Structure formats: C-alpha cells, structure tokens
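With one protein chain withheld, the remaining protein chains of the complex are depicted in position.
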Amino acid sequence: MTQLLKIRDLKIGATVYPPGEPTRWMEIVKGVSLDLEKGKVVGLIGESGAGKSTIGLSALAYGRGGVEITGGSVDVNGRDILKIRPGALRKLRGAEVTYVAQSAAAAFNPARKLMDQVIETSLEHGRLSKSEAEARAVELFRTLGLPDPETFGKRYPHQVSGGQLQRAMTAMALCPGPDLVIFDEPTTALDVTTQIDVLAAIKTAIRETGVAAIYITHDLAVVAQVSDHIMVLRHGETVEYGETDQIINAPREEYTRALVSVRQIEHVEKGPGTEPVLKVEHITARYRGLPRDVLHDINVEVYPGQTLAVVGESGSGKSTLARVITGLLPPSEGSVTFDGRTLSSAMEGRTREDLRQVQMIYQMADTAMNPRQTVGTIIGRPLEFYFGLRGAEKKRRVKDLLEKIEMGDGFLDRYPAELSGGQKQRVCIARALAAEPQLILCDEVTSALDPLVADGILKLLLDLQKTENVAYMFITHDLATVRAIADSIAVMYQGQVVRYGPKTQVLSPPFDDYTDLLLSSVPEMELGWLEQVLNTRKMQSAGN
Amino acid sequence: MGLLARLLAQRIALGLVLLFAASILIFVGTSLMPGDVAQEILGQSATPEALANLRAELGLNEPPLTRYISWLTGVLHGDFGTALTNNMDIATSIGKRLSNTLFLAGCAAIIAVPLAVLLGLIAVRFRDRWPDRLISTITLASISLPEFLIGYLVIYFVAVKLRWFPSMAMVYDGMTLAQKLNAVALPVLVLVLVVLAHMMRMTRAAILNVMQSAYIETAELKGLKRFTIIWRHAFPNAVAPVVNVVMLNLAYLVVGVVVVEVVFVYPGMGQYMVDHVSKRDVPVVQACGMVFAFVYISLNMIADIVAILANPRLRHPK
Partner (left out) sequence: MRRIPLGAALGLIITVLFFLAAIFAPLLAPYGMAEVVGGVWEPASDKFWLGTDNIGRDLLTRLIYGGRTTIFIATAATLVAFGVGTALGLLAAVLGGWADQALSRFVDLVMSIPALIFALVVLSVTPTTVLVLVLVMGLLESTRVFRLSRAVAVDITVMDYVEAARLRGERRTWIIFREILPNALSPLVSELGLRFIFGVLFISTLSFLGLGVQPPQADWGGIVKENKEGIVYGIPAALYPAVAIAALSISVNLVADWVLNRTSSLKGGRG
C-alpha cells in the first residue's frame, strides 16, 4: 500500500467579521494530521464549524472565502502541495485531486452542457482525447445509474433532477481518473429517499474506479457505509481517529459515543386516548393558481398530551397540512375540529382563544424570531397578548419559561443573533409554550440542527409534553426522529396519507411500498447496512 | 409557440402598452393640470380675447378625450402638430435635432461602453486593492455632481485653461466629420464621465456576482487557467447582466443629454425641449416628451429581451 495523502499538523484560520465587533482572526483548524493510502476512503465527521470541509479543501490547497492555511504540510503523492508553484497546483487540481460539492445545482455552470463540463478537466490537463473522455463519461454515467447514459450529457444542468446532478458531479470528479476525490456532504441536500441511492452510486463508483476519497458529512451513519477510516472532528481538533468498525462499535471518546448513540431516545408509545384534541377530516387543499391538489382527503387525529408524527419527503404535502390546520391556507373541502368544535377554515375567522390553543414552531428558528426584539419581548408578547400580563408578573412568567427550556434568565435581554442554533429553537419553544396551548405544530424543528443539538431539543420536547400535557403534531422527513418521539404516525406521499396508525403498528411489517422505501432510507449505525437494504427494497426513489 | 417566443412576445407587448400609457400620462400631465393653461402661457396681463383665441387654438374647448385621440392619431402618423411659438411644423424641427442628439449620444456610447466594461473588469480583477479603490472613489465623486456642473468644470479646465477644444458645440450642415467630432469632443467627454460612473459600478457588481458563484469555484478547483475560467465559465453568464447594465445606462444617457446640450448650446432635442418648456409651448413639449419616452422605453425593452435570450433555462426548456 502506498501513501497518497499525508497531512501533518495542519493549521487553518480565517478573518471573521462578527456584527458590531471588531474584525478578528479565528483559528478554524488547530493542528490536524491525517493519512490516506491509495484506494482507501476516510470519513470526516463533525458538527457545523468543526472544520471538516476546510480540511477537505486543503487537499486541493484551497481556502474558501478568506480562509488561509497558516501552518503544517499537505503531501499529495509525496510532495507538499502548500509549497508548490501556482502552475503545478493547477495541474494537481482537477487531475490528481478532484472535488464534489454539496450543492451540485450551484456548482454546475448553467450555461454549458453537462458533457462539456464533465470532460473539461480530462481535456484541459491533456489526460484523454475528446472521444476517450466522452466514452469514459458515458461509462461513469452508467456506473452511477444515470438514465440514458448515452445522451445524458447533452442536457443542461437545469434539465435534470438534484439527485442526478449530484451523480453527474461525481462523474465529473472521476472522469479525469484522479487519485483522490473530496466528497463534501454530497447527499446532504437531497431528499431522504434519494440520498441512499446517490450514496450507493457513489460507493459503487469508488469501488469500481479504485480511487481514494475523503468523505465529509455530519451524519455518522452515512459515513459508516462508505469509509474505511473515520476521523471525528470538533472545533477544529481531532477527537478520535480510527477504523470505521472501531469508531462505530467501540468508540473511545465520550463525544464519539454521543454521536453514535444519537436519536436513540427511549420513548414508549402511549395508548390512544378517548377524545382527540384535534380531528382533521377529509381535508383537500390546493394553492391558488396551481392545477393540482396538494392535499387529498386527509384524515388524522391527535390525542391530548400525545404526539402525531407526520412523515414524508419534500413535496409530500406535510407542511401544507400544518398550514391548513392553522388556517393560513383554507382547504377546498373538509374540516378541522379542535376540542369538539369545528374551527373556521380561515385564520381570520378564528377567535383569539382558538388561535391561542394551536401554536407553531418553525424549522428555521433564525427567521422565526424578529431580529429586533429581545428574548424577553419575544417570549413575553404571547403572555401580554393572550393573558394581559404586564410588568413584574410578565417578567416572572418569562423567567419561568426560560427555566423550562433550560436557559437562565441571563438571556432576557439578548437578541436572537446572540444565540446559538439550539438556543434559538428553545426560545421558539418557550414562545409557543407561553400561550399555554393544547397543541403545538412542530414543522421540521430539528432538521436544521446538528445531531447532538437536535437530540437535546427532542428530549426537551418530550419532557415538556409530560409536564405541560401538550399534544404535538410533529412534521419531519426523518424516521429516526419519528421513532424517538411519536405515539402515532401518518406517512404522507404525494398529498395523501398512505399509512396511518399507532407507532408500533405503522413501523411493523407488512409494509406498503412507499413506507418500505422510506424506512429503508434511514441509514443505520451499522456496517454493511447499505448493501443489505438495497437488495431488499421494493420501490425506486423519485430521484431516479 | 415555445416558452421563449411567448416570453418575448409578452415583453414586446408590454413595451407597446407602456408606450401607449406613457402617451396618456404625458397628455394628462400637460392638459389636465389644475388651472388654466392658456392663462399660464400668456400670463396674468393677457386680454380675454387673446385667452379665448389661444384656448380655441389649443382645442381647450373640446373634451379632453377628443383632444387626446386626435393628438395620438397625429403622433402615430408622424404629425406632432405645429409649435405655438413660431408656427413651424414640429416633426420637421425634431427630425434634424434628433439626428444631432443621436450623433452626440452615439459618440458617447461608443467610448463609454467598452471603457466601462474594461474598467469594471479591472476593478473585479484587482478587487479591494488600489486600482479598484481608485476607480470607485473617482466614480463616486462623479456620481455626486450634477451633469451640468461636470460640464462647466470641463469647459473651465479643458476649453478655457488648456484651450484644447471649443467650449461651445456648434454643428451645422456642411461640416466634415472631423470638424463635427472636434466640436462635440467636450460634450461627449462630459457624457462619458457621467454615464461611465454608473455603468462601471453596475458592471463591476454584475461581474462580481457571477465570479462569486459556486460554479466559478468549481472551475478553479478543476485547475483551469484564469483566462479559461473567465472566458468559458464567467463570460457566458455575465453577458446578460452586463448587456442589461449597458442598456439601462444608455437609457440614462438619454436624460443626461438634455442638460449637456444646454450647457454646450448644442442644437439637439434636449436644448429644443428645454427652450420650449420655458416658453410654455405645450405641443412641442408633448412631442419631445413622447420621443424621449419612446427611446427610453425601447432601450429598457431591449435590455429585458437580451436578458431573456441569454437565460439558458429559457433557451433550453426542460
């Protein structure tokens, strides 16, 4: 085995411009070392800000947006690429080392055909002739499972789907026959069911071309499927580095253990109550100006103090269902019954009491809070608005709520911009709780968060459910989340509920095709899971 | 009909509607103002007979709609009526002056457009270094001054102190092209200065926007040469925004020309219009307003058409 990549004591920093504070220098990567042999795959894993992408790009001697490599060495094929001339560096990039970006949709030039872009490096670096390169590209398209590999390259980037573009970008990286490919979160932006197919395609392509790869992701279960070694990173430092089997099955560090056991929250399903707090009956809805119904004949119920998880991929209509329940989108047919009384279909027709009883928490806590209001104002407003609380009484109650979301009253006068992602979501939870509702609609509330932070939020929501006896309708695309929190589940596909019932029943065979596809799309923290699942699947994902 | 053709047809139709609406607006602006137009024109000392005559001449006794329709019919046939002040046919007077104005604006455009794109590219290439800062400081200063003052600054320094070019731009029939160019050198210089600043700033922004896209990073990580990156990946995507910028600024040039003509006593449309605004010669003002609006709306339309044509998503629909 020959050494391909040798990174020693890599230090990377960047100039940051925090708002309202002086510009300062920040160290992003603090002395990381890494080895990679020919044909092997190493996974870099960590939360956002761990420095994993920055390390990956250093194998191309590239710093994105003001990022500078300040120390250490990066040897590719025996020479330090941080010290070579610009001309030599250009020969390395796109030939010896190539790159697959997270968003292929943005990374392809919209004005040129896919084939031209896929074979560009092979021609520029004089590696292949045009006809050879095209033949190889078609071969790669086939390996990667793209439709009509012969003619696929004649299309423009906007003419193919996101999953296909991600495969095309992989083909573009593999075409010149590089020694090393950097995969930078290649499946993160894709739909759950598509993600696994693309992951499998990438794995096949890596195996067939024998290329070495750095695979960057925040999802340990994903990286476990493709890599030989895993490096766990946190705040720019190596936490643990070892073989995949060891990291997954025998993690040494506390932090790695936490990552491995993520989403393994124990939640025992509660039996259905007698009277549902929310009853959605025969809801059919469409957006103005669109020809098709987005929701079709939806019937679900939520019981007091319980959680209904609504699960499906993007475009399945699950968020639209929440909009119908809140009255933001009046349905064309059907009714929403709350606590025994039928709610007005439009928000404008509901009483203040009706509005108070149903609260909402959003996916992006960033945009869900007015940046010009303090935490105290944000949480205090519902108290003032619904219960007429003022002054000291209001403040005391706000402090209570901050206590409940495990944040101190030191946060009273902070602005949203001064909070971390998890803290922001907690404040949104407190705002919803302030109204003392019977039902909270949670729209993908954890999907923008890092896994450990998301876990914290889920645990908090479960605890609050016990103490406040509030019901949740939990909208998500992530089945692991569903397992952790749901009492009953509704699986949505193309605007319809395809499977609905208590958690254990929905998650037990026999499955319908779509639920099977969805269930098989959640990466498990075990080796060889990917191959096994692909062999037993009944249905193809929409991204194909 | 394809999507592209449909969009183009829509945009052209919109242009026509805008022109039509602009004609109404100009007509309303001049005809239905509060107060008596005849009184305004003749002043407080006018005799009742003179007022009555003028009202009849202006057709003020007829309902506005009738007046508008007869005016618009005339305009569509190239007949703008006669000037109140000297009873000359307006269309004839405009014809001559319009060609002078287009000559002036054309010369300015030929110099300003390539220069602006070039400076824009330099500013992007040396972003945040001294060439960029120098260019942006100078352009900021020139944006901060009205056109006529730039005109007099140029006259004071170039014509009076240095005596390089004449301070007035007289053109008449029988001049050779070289004589003509010499005469318009200073007004062209001023127009270039005025338009260049805006055009260059917007070009810079347009190119920067393209250069910051992810596909340029991809090209860089492919190890392509800088020139290849710009030519193959940046240029095709920057054409549309840059052409758009150029067109918008040519439209701006149309306005700049009005003031510059007055400064240099140049016998063009702008001079003609301003003269007749102070004389309150309404038919002439309406006619000039329509011509300027026509040029302005057309240039804006061309800008949009170029943007539509250059969009790969529209050219190669799914």
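In this document, chain identifiers A and B correspond to the written order of the chains, with residue numbering beginning at 1 in each.
Here is the rule we go by: a contact is a pair of C-beta atoms (placed from the backbone, for glycine too) under 8 Å apart; a residue touches a chain by one contact, two chains touch by 3 or more.
If you're wondering where the values come from, they're calculated on a predicted model, not measured in any experiment.
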Absent-chain contact - pick from B:Gly223, B:Gly268 or B:Gly289: B:Gly289
Contact with the hidden chain (one of B:Leu25, B:Ile110 or B:Leu134): B:Leu25
Residue touching the undisplayed chain, where the options are B:Ala112, B:Ala234 or B:Val258: B:Val258
Absent-chain interface as seen on chain A, which is shown: 17, 19-20, 326, 328, 347, 350, 352, 355-356, 359-360, 362, 364, 366-372, 381-382, 385-386, 415-418, 431, 435
Residue ranges of chain B at the interface with the undisplayed chain: 18, 21-22, 25-26, 29-31, 33, 35, 37, 40, 140-141, 143-149, 152-153, 155-156, 159-161, 167, 251-252, 254-255, 258-259, 262-263, 273-274, 276-278, 280-282, 285-286, 288-289, 292-293, 296-297, 300
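The rule is simple: only the chains that are shown with their structure count from here on.
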Chain A contact footprint on chain B (complex, rising order): 213-215, 217-225, 228, 232-233, 236-237, 312-313, 316, 318
Chain B-facing residues of chain A, complex: 60, 62, 64, 89-95, 98-99, 101, 103, 106-112, 120-121, 124-125, 156, 158-159
